[in-house]
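If you scroll down you'll find the structure; I have some questions about it.
Of the protein chains in this complex, one is absent; all others appear in place.
Up next, subunit A:
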Amino acid sequence: MSAAEQLLPATSVGTEPLFAVRDLTRLYGPEKGCQGVSFELYPGEVLGIVGESGSGKSTLLSLLCGRCPPDRGSVQYRDGAGDWLDLYAASEAERRTLLRTEWGFVEQNPRDGLRMGVSAGANIGERLMAQGVRHYGQLRAAGLDWLQQVEIDPARIDDLPRTFSGGMQQRLQIARNLVSSPKLVFMDEPTGGLDVSVQARLLDLLRGLVRELDLAVVIVTHDLAVARLLADRLMVMRRSRVVESGLTDQILDDPQHPYTQLLVSSVLQP
(Lines give C-alpha, C1' and ligand atoms only; values in the text may rest on other atoms or scores of the structure.)
Protein backbone atom coordinates (compact mmCIF):
# COMPACT_ATOMS: atom_id res chain seq x y z
CA MET A 1 0.00 0.00 0.00
CA SER A 2 1.51 3.32 -0.99
CA ALA A 3 1.49 6.40 1.16
CA ALA A 4 -0.48 8.43 -1.34
CA GLU A 5 -3.54 6.16 -1.41
CA GLN A 6 -4.51 6.47 2.20
CA LEU A 7 -5.28 10.17 2.44
CA LEU A 8 -8.78 9.85 3.77
CA PRO A 9 -9.98 12.73 5.88
CA ALA A 10 -11.30 11.92 9.33
CA THR A 11 -15.00 11.89 9.96
CA SER A 12 -16.06 15.05 11.80
CA VAL A 13 -14.25 17.69 9.80
CA GLY A 14 -14.69 20.50 7.30
CA THR A 15 -14.77 20.02 3.58
CA GLU A 16 -11.70 22.02 2.61
CA PRO A 17 -8.26 21.15 3.99
CA LEU A 18 -6.47 23.52 6.36
CA PHE A 19 -2.97 22.45 5.58
CA ALA A 20 -1.53 20.81 2.47
CA VAL A 21 1.92 19.31 2.04
CA ARG A 22 3.32 18.25 -1.34
CA ASP A 23 6.39 16.12 -1.91
CA LEU A 24 8.25 17.61 1.05
CA THR A 25 11.93 16.64 1.04
CA ARG A 26 14.92 17.52 3.10
CA LEU A 27 17.85 15.13 3.14
CA TYR A 28 21.03 15.30 5.16
CA GLY A 29 22.36 12.15 3.49
CA PRO A 30 20.92 9.12 1.68
CA GLU A 31 17.76 8.18 3.61
CA LYS A 32 18.68 10.65 6.37
CA GLY A 33 16.01 13.28 6.85
CA CYS A 34 12.67 12.95 5.14
CA GLN A 35 11.57 12.70 1.54
CA GLY A 36 8.49 12.64 -0.64
CA VAL A 37 5.97 13.40 2.09
CA SER A 38 2.54 14.56 0.96
CA PHE A 39 -0.65 14.88 2.98
CA GLU A 40 -3.60 17.11 3.71
CA LEU A 41 -4.90 18.05 7.11
CA TYR A 42 -8.48 19.12 7.74
CA PRO A 43 -9.72 21.47 10.48
CA GLY A 44 -10.14 19.63 13.76
CA GLU A 45 -8.14 16.61 12.63
CA VAL A 46 -5.30 15.03 14.60
CA LEU A 47 -2.48 13.51 12.59
CA GLY A 48 0.05 11.30 14.36
CA ILE A 49 3.53 10.70 12.99
CA VAL A 50 5.16 7.57 14.39
CA GLY A 51 8.40 5.80 13.67
CA GLU A 52 11.68 4.81 15.21
CA SER A 53 14.48 7.19 16.22
CA GLY A 54 16.22 8.65 13.18
CA SER A 55 13.32 7.94 10.85
CA GLY A 56 12.85 11.63 10.06
CA LYS A 57 9.88 12.50 12.29
CA SER A 58 11.44 15.56 13.82
CA THR A 59 12.90 16.76 10.51
CA LEU A 60 9.42 16.51 9.02
CA LEU A 61 7.95 18.47 11.91
CA SER A 62 10.46 21.30 11.63
CA LEU A 63 9.83 21.44 7.87
CA LEU A 64 6.09 21.65 8.51
CA CYS A 65 6.28 24.48 11.01
CA GLY A 66 8.64 26.69 9.04
CA ARG A 67 11.81 26.21 11.04
CA CYS A 68 13.92 24.71 8.30
CA PRO A 69 13.51 25.27 4.56
CA PRO A 70 12.97 22.10 2.48
CA ASP A 71 15.12 20.96 -0.44
CA ARG A 72 11.97 20.37 -2.45
CA GLY A 73 8.21 20.50 -2.07
CA SER A 74 5.74 22.94 -0.59
CA VAL A 75 3.81 23.54 2.60
CA GLN A 76 0.56 25.44 2.25
CA TYR A 77 -1.78 26.76 4.89
CA ARG A 78 -5.27 28.16 4.51
CA ASP A 79 -5.49 31.21 6.78
CA GLY A 80 -8.45 32.70 8.62
CA ALA A 81 -9.59 34.59 5.53
CA GLY A 82 -9.59 31.38 3.48
CA ASP A 83 -6.55 32.28 1.37
CA TRP A 84 -3.79 29.76 0.78
CA LEU A 85 -0.38 30.80 1.99
CA ASP A 86 2.79 29.07 0.82
CA LEU A 87 4.89 28.84 3.97
CA TYR A 88 8.30 29.04 2.36
CA ALA A 89 7.34 31.58 -0.28
CA ALA A 90 5.98 33.91 2.42
CA SER A 91 8.19 36.50 4.08
CA GLU A 92 9.79 35.76 7.42
CA ALA A 93 7.54 38.35 9.04
CA GLU A 94 4.43 36.53 7.78
CA ARG A 95 5.85 33.21 8.93
CA ARG A 96 6.49 34.56 12.42
CA THR A 97 3.05 36.11 12.65
CA LEU A 98 1.52 32.80 11.66
CA LEU A 99 3.59 30.90 14.22
CA ARG A 100 2.44 33.05 17.09
CA THR A 101 -1.17 33.57 16.11
CA GLU A 102 -2.84 30.77 14.16
CA TRP A 103 -0.24 28.11 14.96
CA GLY A 104 1.25 26.70 18.10
CA PHE A 105 4.27 24.54 18.82
CA VAL A 106 4.53 22.35 21.90
CA GLU A 107 8.14 21.33 22.46
CA GLN A 108 9.17 18.01 23.90
CA ASN A 109 11.12 19.79 26.60
CA PRO A 110 9.00 22.54 28.17
CA ARG A 111 12.18 24.47 29.00
CA ASP A 112 12.61 25.10 25.25
CA GLY A 113 9.09 26.38 24.82
CA LEU A 114 8.74 28.53 27.94
CA ARG A 115 10.50 31.66 29.10
CA MET A 116 11.93 30.29 32.33
CA GLY A 117 12.88 33.71 33.68
CA VAL A 118 9.41 35.23 33.76
CA SER A 119 6.24 34.24 35.63
CA ALA A 120 3.59 31.81 34.41
CA GLY A 121 1.21 34.70 33.74
CA ALA A 122 3.75 36.50 31.56
CA ASN A 123 4.39 33.26 29.67
CA ILE A 124 0.72 32.91 28.89
CA GLY A 125 0.32 36.60 28.06
CA GLU A 126 3.31 36.84 25.74
CA ARG A 127 1.48 35.83 22.56
CA LEU A 128 -1.31 38.26 23.32
CA MET A 129 1.20 41.06 23.91
CA ALA A 130 2.90 40.18 20.62
CA GLN A 131 -0.49 40.54 18.97
CA GLY A 132 -0.87 44.01 20.41
CA VAL A 133 -2.95 43.52 23.57
CA ARG A 134 -1.87 46.42 25.78
CA HIS A 135 -4.32 46.04 28.62
CA TYR A 136 -2.88 44.52 31.78
CA GLY A 137 -6.27 43.54 33.18
CA GLN A 138 -7.14 41.54 30.07
CA LEU A 139 -3.76 39.81 30.05
CA ARG A 140 -4.19 38.91 33.68
CA ALA A 141 -7.70 37.56 33.11
CA ALA A 142 -6.50 35.44 30.18
CA GLY A 143 -3.65 34.09 32.32
CA LEU A 144 -5.97 33.07 35.16
CA ASP A 145 -8.48 31.56 32.76
CA TRP A 146 -5.90 29.44 30.96
CA LEU A 147 -4.21 28.23 34.10
CA GLN A 148 -7.59 26.93 35.16
CA GLN A 149 -8.19 25.29 31.79
CA VAL A 150 -4.92 23.36 32.01
CA GLU A 151 -5.62 22.43 35.63
CA ILE A 152 -2.95 24.54 37.31
CA ASP A 153 -3.91 26.39 40.50
CA PRO A 154 -4.56 30.03 39.39
CA ALA A 155 -2.89 31.20 42.62
CA ARG A 156 0.43 30.24 41.03
CA ILE A 157 0.12 32.81 38.23
CA ASP A 158 3.06 34.85 39.55
CA ASP A 159 5.37 31.88 40.16
CA LEU A 160 8.30 31.15 37.88
CA PRO A 161 7.98 28.07 35.65
CA ARG A 162 11.10 26.58 37.21
CA THR A 163 9.20 26.11 40.45
CA PHE A 164 6.66 23.94 38.57
CA SER A 165 6.86 20.17 38.18
CA GLY A 166 7.60 18.67 34.74
CA GLY A 167 3.94 17.89 34.06
CA MET A 168 2.86 21.38 35.11
CA GLN A 169 5.50 22.96 32.90
CA GLN A 170 4.21 20.95 29.97
CA ARG A 171 0.65 22.04 30.70
CA LEU A 172 1.80 25.65 31.03
CA GLN A 173 3.46 25.36 27.65
CA ILE A 174 0.20 24.12 26.18
CA ALA A 175 -1.70 27.04 27.74
CA ARG A 176 0.87 29.48 26.39
CA ASN A 177 0.29 28.13 22.89
CA LEU A 178 -3.47 27.91 23.03
CA VAL A 179 -4.11 31.39 24.42
CA SER A 180 -4.11 32.93 20.94
CA SER A 181 -6.77 30.35 19.86
CA PRO A 182 -4.63 28.76 17.17
CA LYS A 183 -6.14 26.51 14.54
CA LEU A 184 -3.13 24.26 14.06
CA VAL A 185 -0.79 22.98 16.75
CA PHE A 186 2.42 20.99 16.29
CA MET A 187 3.51 18.74 19.12
CA ASP A 188 6.88 17.06 19.42
CA GLU A 189 6.57 14.15 21.88
CA PRO A 190 4.48 16.20 24.32
CA THR A 191 4.40 13.37 26.86
CA GLY A 192 8.05 12.32 26.57
CA GLY A 193 9.92 12.50 29.83
CA LEU A 194 6.80 12.43 32.00
CA ASP A 195 5.91 9.53 34.25
CA VAL A 196 2.97 7.34 33.31
CA SER A 197 0.28 8.79 35.57
CA VAL A 198 1.18 12.36 34.61
CA GLN A 199 1.20 11.29 30.96
CA ALA A 200 -2.31 9.94 31.28
CA ARG A 201 -3.58 13.16 32.80
CA LEU A 202 -1.90 15.27 30.16
CA LEU A 203 -3.32 13.11 27.39
CA ASP A 204 -6.76 13.41 28.91
CA LEU A 205 -6.42 17.18 29.02
CA LEU A 206 -5.09 17.36 25.47
CA ARG A 207 -7.90 15.21 24.15
CA GLY A 208 -10.46 17.44 25.82
CA LEU A 209 -8.90 20.65 24.52
CA VAL A 210 -8.55 19.31 20.98
CA ARG A 211 -12.24 18.41 20.84
CA GLU A 212 -13.40 21.57 22.60
CA LEU A 213 -11.37 24.03 20.50
CA ASP A 214 -11.63 22.06 17.26
CA LEU A 215 -7.85 22.08 16.86
CA ALA A 216 -5.96 20.51 14.01
CA VAL A 217 -2.90 18.82 15.45
CA VAL A 218 0.24 17.25 14.03
CA ILE A 219 1.75 15.15 16.78
CA VAL A 220 5.07 13.36 16.59
CA THR A 221 5.48 10.44 18.96
CA HIS A 222 7.15 7.10 19.23
CA ASP A 223 4.57 5.96 21.74
CA LEU A 224 1.81 4.03 19.95
CA ALA A 225 -0.49 4.32 22.97
CA VAL A 226 -0.34 8.12 22.72
CA ALA A 227 -1.02 7.88 19.02
CA ARG A 228 -4.01 5.60 19.58
CA LEU A 229 -5.51 7.94 22.17
CA LEU A 230 -5.08 11.21 20.33
CA ALA A 231 -4.68 10.69 16.61
CA ASP A 232 -7.41 10.31 14.01
CA ARG A 233 -4.88 9.39 11.35
CA LEU A 234 -1.38 7.98 11.47
CA MET A 235 1.66 8.20 9.25
CA VAL A 236 4.36 5.61 9.85
CA MET A 237 7.87 6.72 8.92
CA ARG A 238 10.94 4.65 8.35
CA ARG A 239 14.28 5.62 6.85
CA SER A 240 13.10 9.08 5.74
CA ARG A 241 9.97 7.79 3.95
CA VAL A 242 6.33 7.41 4.90
CA VAL A 243 5.79 3.66 4.63
CA GLU A 244 2.14 3.53 5.63
CA SER A 245 -0.63 5.96 6.42
CA GLY A 246 -4.32 5.74 7.21
CA LEU A 247 -6.85 5.80 10.01
CA THR A 248 -5.28 5.12 13.39
CA ASP A 249 -7.36 2.10 14.33
CA GLN A 250 -6.93 0.62 10.90
CA ILE A 251 -3.17 0.90 11.03
CA LEU A 252 -2.79 -0.32 14.59
CA ASP A 253 -5.25 -3.20 14.24
CA ASP A 254 -4.41 -4.27 10.72
CA PRO A 255 -0.91 -3.13 9.79
CA GLN A 256 0.03 -3.85 6.17
CA HIS A 257 3.66 -2.87 5.86
CA PRO A 258 6.15 -5.29 7.43
CA TYR A 259 7.76 -2.47 9.41
CA THR A 260 4.42 -1.35 10.83
CA GLN A 261 3.63 -4.94 11.76
CA LEU A 262 6.93 -5.10 13.60
CA LEU A 263 6.26 -1.78 15.33
CA VAL A 264 2.76 -2.79 16.45
CA SER A 265 3.83 -6.23 17.61
CA SER A 266 6.71 -4.83 19.62
CA VAL A 267 4.38 -2.92 21.96
CA LEU A 268 4.36 -4.57 25.37
CA GLN A 269 0.96 -5.81 26.42
CA PRO A 270 0.53 -5.48 30.17
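Keep in mind that, in the parts below, contacts are C-beta pairs under 8 Å (C-beta built on N, C-alpha and C of every residue); 3 or more make two chains touch, one makes a residue touch a chain; residues count from 1.
As a working rule, contacts and distances are computed from a predicted model.
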Chain not displayed: protein name in its UniProt record ("Alpha-D-ribose 1-methylphosphonate 5-phosphate C-P lyase", "4Fe-4S dicluster domain-containing protein", "NADH-quinone oxidoreductase subunit M" or "Dihydroorotase"): "Alpha-D-ribose 1-methylphosphonate 5-phosphate C-P lyase"
Residue, one of A:68, A:89 or A:118, that touches the chain absent here: A:118
Contact with the hidden chain (one of A:68, A:89, A:130 or A:262): A:130
Missing-partner contacts on subunit A, residue numbers: 92-93, 96, 100, 115, 117-119, 121-122, 125-127, 129-132, 134-137, 139-140, 157-158
